[in-house]
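Worksheet for the structure shown next.
Only a single protein chain was left out; the remaining protein chains are all shown in position.
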Amino acid sequence: MKKLINDPRAVVDESVEGFGLAHADLVRVHPDPLFVSRAGGAVPGKVGLISGGGSGHEPLHSGYVGRGMLDAAVPGAVFTSPTPDAIIPATQAADGGAGVVLVVKNYTGDVLNFETAAEMCQAEGLDVRTVLVDDDVAVEDSLYTAGRRGVAGTVLVEKVAGAAAERGDGLDEVEAIGRKVVANVRSMGLALTPCTVPHAGKTSFDLGEDEIEIGIGIHGEPGRRRVGLEPADALTEHLLTPVMEDLGLAEGERVLLFVNGMGGTPLSELYIVYRAAARILADRGALVERSLVGNYTTSLEMQGCSLTLLRLDDELTALWDAPVHTPALRWGA
Amino acid sequence: MKKLINDPRAVVDESVEGFGLAHADLVRVHPDPLFVSRAGGAVPGKVGLISGGGSGHEPLHSGYVGRGMLDAAVPGAVFTSPTPDAIIPATQAADGGAGVVLVVKNYTGDVLNFETAAEMCQAEGLDVRTVLVDDDVAVEDSLYTAGRRGVAGTVLVEKVAGAAAERGDGLDEVEAIGRKVVANVRSMGLALTPCTVPHAGKTSFDLGEDEIEIGIGIHGEPGRRRVGLEPADALTEHLLTPVMEDLGLAEGERVLLFVNGMGGTPLSELYIVYRAAARILADRGALVERSLVGNYTTSLEMQGCSLTLLRLDDELTALWDAPVHTPALRWGA
Amino acid sequence: MAALDTAWAERWLRESARVIAEHRQELIDLDRAIGDGDHGENMDRGFAAIVAKFDEEPPASLAGALKMAAMMLMSKVGGAAGPLYGTAFLRASTAIGDAEALDGPAVARMLAAGRDGIVARGKAGPGDKTMVDAWTPAVDAAAGGADGHAALSAAADAAEAGAQATKPLVARKGRASYLGQRSAGHLDPGAVSTALILRAAVTATAEADA
Partner (left out) sequence: MAALDTAWAERWLRESARVIAEHRQELIDLDRAIGDGDHGENMDRGFAAIVAKFDEEPPASLAGALKMAAMMLMSKVGGAAGPLYGTAFLRASTAIGDAEALDGPAVARMLAAGRDGIVARGKAGPGDKTMVDAWTPAVDAAAGGADGHAALSAAADAAEAGAQATKPLVARKGRASYLGQRSAGHLDPGAVSTALILRAAVTATAEADA
């Protein structure tokens, strides 16, 4: 295992410390229990928006703390949900008096830890709502599974709900907008290589030199199936077809197309995938009105990508376009 | 070789096409000969700024085309300088009537091809100046080498000179500001893994599971020496010490600290390196006034990083802070 | 055989920390196969925190020992296992009340309360390939125990058998469920850690310095 780290057990603490130093104008790092909040503190009267989850998905979530997006983020150990003792002070730090919305990716660990924290905050009189993100169509949603996972679509939920909170929407509205994004966003990913969790020291799964894992999550979990080496155009189709189908995308609909890198894939390859996806969508008669290409929800140094579609309407488009000023996403400011 | 590509020989064309589709609001892709220009065309009366070089360093250079930075970029084949037949129309497309500055990384191939193109443009009556970037302290600058290489410092040259052009500086001034950045910027990099050029199909060099290559360039060239596995703090010192020394950094001086990823290294590790570098600089009494952390000058999927320091004064700081709106760097707009 | 009192509870949790540390890599590897490879690391971090806490502030009562453990597990383990084990120990602590030592029926009540807490939070049933598949047979087996030691021994044996029996199952809860059929053929890491912890409870019944 070769990594730019010191002690494998100090990876998250040191990385978040460096992040805080590099972006001291935007964020404040609270070391123990570990969470990140906006440099200016909670905005009085504004609905707070927080998220969190295991580390290893950078810039998710800490990179999205700032104006127009999150008020606080709670990074857990690598690929491990944070615990209530960190989620609770982060929620309190995000509260400007109008309540707090928690954006939670649908994993048993995240759900349980955020649920516990939310109950405890509620008990203290803080109004807390939860928006559960489950955009991964690789996982069948049924009574017999833990339900769909939350993956890269989370970034879009955070951006849009963050913009709603920033423009002054109330708690119900911010929660509703978050749920509306969840209802209209779908993703699916693939891996060319596994990743190595620092404290494990071994790759998350084994993959042959000529194998590609389709339907992976963002924790180095193995996917649903393996295929041989295929061209980017074919791989893009493997991802985009189930996404479009699950979304029930009809001709003439407007979408945001998000090609996300898993951390170790060069940007140039993500654009090759973008090209393939844009062609498929054009053939379907869908209108790609907004795009996002880059490493926004990663799995350490994994090579691979995911595709996300968000069905747009005027409201979502306006909230997407609204100014945002965070370490990892910035425009209009 | 596993990559998200179709035909290895079509990698650059397809990637730039996808890039153009994703950023149609900002850039225009001209397919043959291949170059990228601002969507709006040359700005009348403004000095044009262009750059180019081998592909594989994305987002360099095409990702920096837009307001406040480049007017055009010329991507060559992977790790291969572009040819005059593409540089010439790009230069013409960037010309708003006030002349054009070419930002060229100091490699024999880039120098020769841009030199030829510049001569031919001059012959047609277009006033063209060249700013040669050679920030890599890993290479000894002497009569007996091709001189220092241009690496990640190029991004800072393009940003600052771009801001000068955008505020209306004349050709002499933009050229002078570019040279001022070059005089005050130094970099050095390391690799944990090599990279694989698509058409070569083999890694650029071989590196053992417990070896790190220090002093690499950005073309998968081997570096100056190998060390064993060392913690990030020690590796950061190997890079930062020669950079500080070569820059002659004195106590109390202001700097921009730029931690650049080589493409395959997770952001979290870059922040661990940032933390180490910030501590070393604080010990030296240097003031880190601006920072940049991310994959801005890459070598395909190589894992590793480079450190760049730019000595700041009020003028350079103001130009760094000036609005920029490109696919890969954006603020204030 | 020592009484199942406060000192036993402390020995239990310290012994659990020892065996979890010893099996850290094994638990990581089991979780790597059908999850995300952190179970051994998470559990080790949590139990090490319990030991550190005990070193600093030895537990004053039996229920107090389990409650301190619950709090450390809840705040240090994270992931799915943290809240689940945390709830289990919290409920177990409540079930014990102010008892100074446990007899057979008290052990059975304690384990049942722990299991019920896990099910309440995680909503997994038997056969879903989770730690519930080690807890449930353990609870059933403990019910027949003549004394505390016998109840714990029966529970540990049953938990080990239950953990082994998760191998052919297809996961329906937790991260392993994403794998569908591909989850079959591997032991569930949480069931294995449950068996280790219940075996530690038996080991701890030996006198401290015996």
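Order of writing sets the chain letters: A, B and C. Residues in each chain are counted from 1.
In this text, a residue touches a chain if its C-beta (ideal position, glycine included) is under 8 Å from a C-beta of that chain, and two chains touch if they have at least 3 such contacts.
If you're wondering where the values come from, they're calculated on a predicted model, not measured in any experiment.
Asks: Determine which of the presented chains are touched by the chain that is not presented, and list them.
Replies: B
Asks: Using the document's definition of touch, tell me which of B:Thr83, B:Thr236 or B:Thr326 contacts the absent chain.
Replies: Within the whole complex, the residue contacting the unshown chain is B:Thr83.
Asks: Among B:Gly220, B:Pro242, B:Gly304 or B:Pro327, which one is in touch with the chain left out?
Replies: B:Gly220
Asks: Looking at B:Ala24, B:Ala146, B:Ala183 or B:Ala250, which residue reaches the missing chain?
Replies: Residue touching the chain left out of view: B:Ala146.
Asks: So that we can see where the missing chain sits, which residues of subunit B does it touch?
Replies: Interface residues of subunit B facing the absent chain: 33, 54, 76-85, 107-109, 112-113, 115-116, 138-140, 144-146, 149, 197, 199-200, 202, 204-205, 217, 219-222, 224.
Operating definition for what follows: only the chains that are shown with their structure count from here on.
Asks: Between subunit B and subunit C, what is the gap in Å from one C-alpha centre to the other?
Replies: 54
Asks: Please work out the Cα centroid separation of subunit A and subunit B, and write it as a whole number of Å.
Replies: 29
Asks: Subunit C: which residues touch two or more other chains?
Replies: Counting only residues that touch two or more other chains, subunit C contributes none.
Asks: Residues of subunit B touching 2+ other chains?
Replies: none
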